[in-house]
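Down below is the structure, laid out as structure tokens.
Yeah, one chain of the complex is gone here, protein chain that is, but the others are all in their spots.
Chain lettering (A and B) follows the sequence in which the chains are written, and residue indices restart at 1 in each chain.
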Amino acid sequence: MSESFQLDGEDIPYTPGQTVLQAALSAGRYIPHLCYHPEFKPHGSCKVCTVKIASGKSQRTAASCTLPAQPGLEIESDSDEMNELRRTLVQMLFAEGNHFCPSCEKSGNCALQALGSDLGVMTAGFRHFYPDRPVDASHPDILLDFNRCILCELCVRASCEVDEKCVFALSGRGITKHLVVNAASGQLADTDIALIDKAMQVCPVGVILTKRVGFAEPIGERRYDQRPISAQALDDAPRAATGKGRCTSCEE
Amino acid sequence: MPQSKLSPIELERILARHAHDPTRLLQILREIQEDLGWIAPEIIDSLAEHLHLPRARIEGVIGFYSFLHTQPVGQYRLLFSDNITDRMLGNQDLLAYLCNKLWVERGQVSADGLVSVDATSCTGLCDQGPALLANGWAIPRLTRERLDQIAELVLSKLPVPQWPRELFAIDDNIRRADILLANTPQPGAALRAAMQRGDGLAALEEIKQSNLRGRGGAGFTTGLKWEACRNATAEPRYVVCNADEGEPGTFKDRVLLSSQADLLFEGMTICAYAIDARHGFLYLRGEYRYLLEPLNAVLERRRAANLLGADILGRTGFDFDIEIHVGAGAYVCGEESALIESLEGNRGIPRNRPPYPVTHGYLQKPTTVNNVETFCAAALVALNGGAWYRAIGTAKSAGTKILSVSGDCARPGIYEYPFGVTVRQVLEDCGAENTLAVQISGPSGVCIAADEFGRRIAFEDLATAGAFMVFDTSRDMFEVARNFAHFFAHESCGFCTPCRVGTAMLKATMDKIAAGHGTQYDLREIDKLNRILHQSAHCGLGHTACNPTLDTLKRFRPTYERRLKSLDFEPAFDLDGALAEARRMTGRDDAGAHLSTEGKS
Partner (left out) sequence: MPAPEQKKIRIATTSLAGCFGCHMSLLDIDERLFALLEQVEFDRSPLTDIKHCGPCDIGLVEGGICNAENVHVLREFRNNCKILVAVGACAVTGGLPAQRNHLSLADCLQEVYVTEISLHNGMIPNDPELPLPLDKVHPLHEVVKVDYFIPGCPPSADTLWKFLTDLLTGRTPKLGADLIRYD
């Protein structure tokens, strides 16, 4: 742990192989993020963890979850400019899907919602897309509500790398990109998903839900009701990686 | 009913051709699509079983590429190229004309399942447009007469391969040739020169000497790229030629592929010699499908001449061969790491970098990816020496650049100049008059106005991948930018939030302005989207997606402003139109059943 870089003027030690986000979280410094999960390889798709990098005279921006930590990096994260960028990215996600928090059983446990309130997002601001995304209620125990999907691919990754089932995949591209399930019928009931799967646990929003337990935990007593996501994320950070990528067809 | 089955023998033949290799998924799908016209659910099931891939993964790959379909799209699929240059040549009218003629609605399959007509991104025939693809085969120079002929052929149900050859005749239109286009060295001459000069290291040294820089647009020094790849410790190494020429308005690689294929393959072979690679790929964009057989014939000829294969030109252990992969309609695959993903049979999503392809490329092995023109130039460097090459062009931009000139000019086509030529010179040579603007390097490049025509084509001034689209004073630059905004939204891979959502928002905002609902608020919104995309998009597509809008706003602001309402804010939709359905359902048409759109109640 001899090497370090600067994050908002503070020394952050790191072990080689860590990315800036990983090192920051290990050191107890929070950089807002969404598609990153401590148990999986950084994905770099949501771009919420974008930071500014000064090196010499030039400045550039990059997603900190995939940016390798290097000695001498000067990272700016908790600035008005970067937080404004993150607010806008969260707003884009809210405008893209159908996120009706008052009627969502994930409310209070939702990372998108928690990130929004922590960053001070008051509105989606943009014109809402209101896409038509039918739910899949075919499975006896599991509901898929695609309206809330933010395309972070955590379920895709968990199902392939940990569960070795590849129940989920992405299709389409651009704004039509969407989640598909591994069945000719297109129905979750015809896949081999199980309640104990890792894929059941990783959805940061309210897409993959266990039926009949939605309100077992009362609103107001949930994960992000207790502590803001910026504090919660630091608690989660030291967890060791378990995603081994053993499913050969899924390996990168 | 559309055919949904291949005979087991047919399917096995395709799978065997690709050794049942799941990394060949895209090639397998493309061949099935070509045979059946779509990829039926039963086929996906068989592929999942034979390739040991999750079915959803296969579906995801099909869903990514514009030319692959999980639904029948008709026995004939006619796709009009929809670059702005095609539009300027009247493709919209022609598309409507053909739809009328065939009794189909755009984007819909005819009731009898015979035909569908739609648009596609630029097909690289801008100098001989408007163009279309008939079941993937390119047809240039569309006129009503030619469409009448095509409609008759469709209605007579004659298979596309049996249509008259002259329909598919594509011209090279080489208007100005310099070192690359004027010389056709004997096949093997450059390779022999490299081998006579010394080992691979000597070949690499010569490339470094030449100062050759990548012709795909970014201009990375070729010698350094090759060196980094050669120095990467992992084995094997790969040579990949990026012939996914998708940038609207660019078609110079098409001409190099049709007229200088030997030079290209020779350049790739020299690269293999320099970096010690045994396998090469040419990634050919799907729109250039018609070049596949001619290119394969060149490869065969070279194998027969011992210019490819084992112990090339008698040098023991110098083994190298090239295989052609064909794309399936995805502009983003022109980005080198997305191209590699596509080569591996995946959705073409640009990778996180580092690591870079030179160390972790195809199958995570060291890979050199260069543009068609770069490899051709590398062959000339090997033939004539680095010093010779370096003396051509400018201090920072060695050699020549091939421009694809299209739009408002008397002589559209291919122009090769030493670097440093002014825009004005090119305009003069191509016979452009009353020029308002030139879009350099396509939508992801830069749009310049008349006061900048003294600028030079060179990495230090106007860097370009080759597109040179000319717009005269009769053109509306807002519509040019709007066409490009649609292009980026269509081609965004959707991986990252800012590009997936931002390009769709930019498109919607440009459409809002076009529909007369724009205000100053929307111009501020465009600025904001641009900032977000620049700061946080995953790859160049997102970074540059707002450029055409911003460039034209900066240089041709009145074309935007005359469309804007004077109000500070105006809804993006027609409020009165939003009541139309309720009026229809209730039969009402009284004053209360309408809303003004002027912001006053």
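Convention: a contact is a pair of C-beta atoms (placed from the backbone, for glycine too) under 8 Å apart; a residue touches a chain by one contact, two chains touch by 3 or more.
From a predicted model like this one, the values you see are computed outputs, not experimental measurements.
Among the residues B:96, B:201, B:515 or B:578, only B:578 touches the chain that is left out of the figure. Among A:96, A:118, A:136 or A:153, only A:118 touches the chain that is left out of the view.
Panel shows chain B; residues 521, 568-569, 571-573, 575, 578-588, 590, 592-595, 599-601 of it touch the chain omitted from the view. Touching the omitted chain from chain A are residues 94, 98-104, 107-108, 113, 116-118, 120-125, 127-128, 130-133, 219, 228.
Rule of thumb we're sticking to: only the chains that are shown with their structure count from here on.
The part of chain A that touches chain B in the complex is made up of residues 42, 44-48, 50, 61, 63, 66, 68, 85, 88-89, 92-93, 95-96, 126-127, 129, 150-151, 160, 166-177, 180-184, 249, 252.
Contact residues of chain B toward chain A in the complex are 22, 41, 44-45, 52-57, 59-60, 62-64, 330, 347, 352, 354, 364, 489-498, 500-505, 508, 525, 528, 531-532, 535-538, 572.
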